[in-house]
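The other protein chains are all here in position, but one chain of the complex has been omitted.
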Amino acid sequence: MDPLFLQHTSDGILTGAIIALGAIGVTLSMTILRFANFGHSELVTFGAYIALVFVSFSGIGAQPIDPFSIGWPFFAAIAAAGVGTALLALATDWLIFRRLRRSNAARLTFIFASFGAALILRNLIMLGFGASPEYYSRELTMAILIPPGIRVMPDQILVLGLTLVLVVALWAFLTFTRAGLAMRAVAESPTLSSVSGIDVNSVTRWTWILSGGLAAMAGVFFGLTVQLRPEMGFNLLLPLFAAAILGGAGSVFGAVVGGLIVGLAENLSVIWISPGYKMAIPFLLMLVLLYLRPHGLFGRGER
Amino acid sequence: QGCTVNLGGILTLTGTQGDIGKAIGDTAQMAIDQINEAGGIRGCRVNFILRDDQGQPQVGVDAAKQLVEVNRVQALIGTIGSGVSLPILTSVTAPARVTQVSCCSTSPTFTQLAIEGRTGGYWFRTIPTSLLQAVASANQTIDNGWRRTAVLYVNTDFGVNMARDYERAIKALGGAVTMMVPFNENQTSYRAEVQRALSQPHDSMMLIGFPQDGSTVAREWISLGGSQNLMLNNSLRSDQFLTNVGARFLNNAWGMDNAQVSAPSVEQFNRDFQARFNRPARGPGIHTVYDAVVVTALAMHAAGANADGTGIRDQMRRVISLNGEVHGTGVAGIKGALDAITAGRTIRYVGSTGPFQFDANGDVTGPALIWRIQNGQFAEVRTLDMDAMNALFARVNAAPR
Amino acid sequence: MLNARSLSRSFGRLKAVDDVSLSIAQGGITGLIGPNGAGKTTLFNLLAGSLQPDSGEILFQNRPIQQKTPDWRFRHGIARTFQIARPFPNMSVLENVLLAAPAQTGEAFWNGWFRQGRIGAEERRNQDRAHEILEFTTLGRLAHEPAASLSGGQRKLLELARILMTDPKLILLDEPAAGVNPALVETLCEKILALNARGITFLLIEHNMDLIMRLCRPIHVMAQGKMIFEGDGAAVRSDPRVIDAYLGDVM
Amino acid sequence: MTAYLIFFFTVVGIYAIAVIGLNLQWGFTGLFNAGVVGFLAIGGYTFAILTGPPRADFFGGFSMPFMVGIAGAIIASMFGALLLGLATLKLREDYLAITTFGIAITIQLAALNSDWLTGGNLGLHGIPRPLQDLFESNAAYGVFYLGLVAVTLGIVYWGVEAIVRSPWGRVLKAIREDEVAAQSLGKNVLRYRLEALMLGAGLMGLSGALYVGFIAYISPFDFMPIVTFQIWTMLILGGSGNNRGAILGALVVWAIWSGSGALVANMLPPVWQARGGALQSVLIGLLLVLTLLYRPRGLIGEETTISRHVTGTTGAGLTKKKETKA
Partner (left out) sequence: MSAPVLTISNLVAGYVPDVPIVRGASLNVIPGSILTVLGPNGAGKSTLVKAIAGLVPVTSGTVMLDGKDVTSTPAHAVAGLGIGYVPQTENVFTTLSVVDNLKVSGSPSASDTRMAIERMFVLFPDLAERRRHLGRELSGGQRQMLAFARALMRSPRVLMPDEPSAGLSPKMVGIVFEKLQELAATGVAVLMVEQNAKAALRASDRGLVLVEGKERLEGPARQLLDDPRLGELYLGKIDEAA
């Protein structure tokens, strides 16, 4: 097979894995919190920057584990980012969305509040860190060659592995535990859930924690393999939503597949189409797929 | 100093080019402060009103309209993107007869507009057109012995024009371009573009972009095993790019800039900049915006107390008269220039970019500087004077398209 | 007037409607009963066009209509109610009813620009009728309330009011009396008879046997997707299959 | 100052037309079109290509009259909406949002990369402004154009009000609430949604064309996603489902948007100037969130649009009851 094709395929899978992580959070909030959270992308950014702060205090680039660009303390940074971002997510809920829920606001109000929150968060980062790009480690690691001639960076393989573990864990949690079932129940009807003895507020909190944590992971991984910038999340927003919708809102597995499709489409399209159109590719693909399957690949109709 | 004179400014302060714009804005403010320290325009304080265009034409036009109609500015510095400068020129400044001086817009379209007489002569810029940059870079590529160059360029008017001109120049000068790959700003990853550029055998790469995306593209390129023979455009002559990519990979990185010939005025500016911002004066637009502000202020001073945009326009070339009395940068330089004008003498301002001239279309002409990175330092290699540049233009234009 | 021939529809492996034929005579009130999950509502959905049959044919006034959309069928005289009421929650009760008025000039937007007068007259007429119907269904007092605030029974009544506003040839009623208070069921009964006297044909699903017995002839019985019986009230009551599957020994 | 006010109100008027178009789609029909800017772009570019001067290397530049450009812009956007609608109208609302968002991006990218038609990055300039030659001064022309926009806005307002307050509007509302039930009452759901989508898109196209006719320049950077966000904010702030709110929203949001820029430029000390942009964005975000928290129905609030022919008390009876009790 054409080596360029293989190369782009492998790159697509690696990018897709990160998109998938973010898309899961999107899909969760879309179904359980019942609105498309446009602020999700800023959670991604915050996650990345929290890890950056942690890294710059603990000097993580110091002893990288060969062949990666990072060392053991980096895992602590990942954890810190996850916790910090989850707290931030809870805080936005506390300050904004909880009040909206209380006043029975329409779904669009939520979406717009999330737009506003995103604008604030993004520019706070801009004020705090400035617009220049940052890196966890300025060391450049060289790509390694995998037969039959694909070049990948060691960091990316690590990220792919971690993503896989996270996704499987989450899927098991949602499918096999009571908490997961409660989440699906609340997704459909908060009233009926509460009558069935489910504490809807607590489910809501857990949803924020989960999607915030996953967003942070996506942010850190993205920062590790590309770079950190105040608009990084914002630029990821569209791929994230495309992935979540392609997979069918509400389906974790769908979000992962959607993420991979988006990653692959972006990377492979460059072979045939001017890279100028790259950003449009996932959408056009999404359009075609939605035309054939209006609820996404793994989604279900509402009624 | 009871009176004030308003000078408008529009730059991109948020968005992708936000941090470039911020540095440019700070430099402009430094120039203003120096002018005020030197006595101001006709004894009046200059009040610099800086507005953000957010990289969007509507916002820029609205800001320009406010500056012109509400703040009554007669001259306007800005803006960065050609796509924003253009509507401001055609629908605000030129119709209102306000002089517009850009530090950073390189598009050839302005030249075209001026030739068609649609700028009314109110358009000036202190940055060379992309053609000049492209030709100088192409010449250096060939001189370095590189014959197969992959071009990665940012998909903006600046990048597209420059890449096109570069390709033309390279062909005319005997080299070859293996791949022309555009990349959009603000992408999640540039891997695909880089891979594509890598897919043909090459011995060098020309990178046209801004430090933010440019750093990432260069990192990917090097990580994936691309050639470390690099040509960079002037925006990448920045510390940010250097530290982000890593000096040890950049020992064969070259570039051009509009000549900041080792003249006293350049040194003076660099010292002032270092003193004020505590970092070396490097980065896109810094030198050109300083000159844009100062030359405009001098023209305002020369035009007289009640100068309108037309009056300022008419003085723009006079304050850099070839046979005038030379004055440089810094408070002292500016004070000298102001006093000389007040005294009625013809002057020649030599700026932070060295000596420069405006041609009939408001374009700046001047020599080109070739630099390279060595051991983590930017080093000046040589200067292509006006004659050399003109010879190159002739060769490029003579070649079949 | 309506003839269904060998209709079948399955959901996955489940045959919800299995080779059912049904003919509804012009001007009658046909009853349809059967145990829960027998396929009655599914059959309704096939007749009204909300579902497509896997096989079989539906003739309405001797014209095959199984390809037509629900809105086409409505405009050509087949109206239905939903077993689980579907009001438009944020519209007032009155608007809910007005919406059902047939052939409104104002439903083409360009008429809003050019034929204001005619729309006005039509609206006034429809409004008067709507108020009448709302009074009859005891919803008059609630005409300007949003439908979301109706109680369960009131929603069923609204469902009925909407259908009364239209001018159909055939009305399909899916459990109109479920959740409606007994006194009202009486009136409902009378209203159906009155409309029927005006020539409107009914197909009625109900679990309220009193209502079925009083109104319907003939009565069809479905079970497990199939038609198992057809006859008048007395015959239904005494058929052992029907008793076993549907009535139970309680009755 | 007056000259700027004239400019300001012209821009507001042009935006208001697009906001009314959006209101038709979202406020009355529930179509979550997050790609408003795409239709502005279609309208703007069609206008520019039809009326602009001929150019070498370009396909466009037909130098046609202003009105032809406007008509072309409306028709092209409506046609775009037709295609979009046929492909996407079956989707549920937030899917539709992302899809339209993506389409707007695609349109912008197409504008950016199709040099032969759109002038690519640099856009098209020198687009003639209607009847410019009849006016001596710029100021007089400004007044004329403001008048033109105001009259257009008036016609649009009247036209939309007439149809949303008729049975047509009632059907739209019903479809927004329950498609299946609307269908069972004989309403052809697809047709109505297409109608609303296309009429709304036509207004957006008109708005785009008026903008280009006004600025005399068009570039892909005029059509960034942020513009969609601005227009949505106008609708939300004014109160969706209410055309007067739409106009008021356009006024207030644009005043804040451009006013806060001036404020930042004039109030902040010079060293902070460059951070002003970020600060301005934080302010706007805060404003939006606070509006939603404390005035969730917008400045004017959603009107219960009922057919103008229906008499009797309007609105939610429950709230009324509450008032009489209190």
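Letters A, B, C and D mark the chains as written, and numbering starts fresh at 1 in each.
In the analysis below, a contact is a pair of C-beta atoms (placed from the backbone, for glycine too) under 8 Å apart; a residue touches a chain by one contact, two chains touch by 3 or more.
Bear in mind that the values here come from a model prediction, so they are computed numbers and not experimental data.
Contact with the omitted chain, checked across C:N3, C:T69, C:Q116 or C:T138, is made by C:T138.
Interface note for the absent chain: among C:D18, C:E122 or C:E175, the touching residue is C:E175. The omitted chain makes contact with just one of the residues C:L150, C:I171, C:L203 or C:M227: C:L150. Counting over the whole complex, chain A has residues 178, 181-182, 184-185, 187-189, 191-200, 300, 303 touching the chain that is not drawn. Listed by residue number, the positions of chain C touching the unshown chain are 11, 33-42, 83-85, 135, 138, 140-142, 149-155, 157, 175, 178-184, 187, 207, 209, 245-251.
As a convention for this text, only the chains that are shown with their structure count from here on.
Taking the definition of touch as given, a chain qualifies here only if it contacts chain C and chain D alike; none does. Here the chain at the heart of the shown protein, by mean C-alpha position, is D.
The chain with its Cα centre farthest from the Cα centre of chain B is C.
Averaged C-alpha coordinates put the centre of chain B at 36 Å from the centre of chain D.
Per-chain CA centroids place chain B at a distance of 75 Å from chain C.
Chain geometry summary: the mean Cα position of chain A and that of chain D are 31 Å apart. For chain A, residues touching at least two other chains, in rising order: 126, 274, 276, 279. Counting partner chains per residue, chain D shows two or more touched chains at residues 109, 112-113, 180, 275, 278, 281.
Touching pairs of chains, sorted by label, consist of A-B, A-D, B-D, C-D.
Residues of chain B touching chain A in their complex: 14, 16, 18-19, 22, 155, 181-184, 186-193, 195-196, 199, 211-212, 215-216, 219, 222-225, 240, 243-246, 249. Residues of chain A touching chain D in their complex: 30, 35-36, 96, 99-100, 103, 105-109, 111-113, 115-120, 122-124, 126-127, 238, 241-242, 245, 249, 274, 276-277, 279-280, 282-284, 286-287, 290-291, 294-296, 302-303. Of all residues in chain D, only 26, 32, 87-88, 90-95, 97-99, 101-103, 105-106, 109-110, 112-113, 180, 229, 232-233, 236, 240, 275, 278-279, 281-282, 284-289, 292-293, 296 touch chain A in the complex they form.
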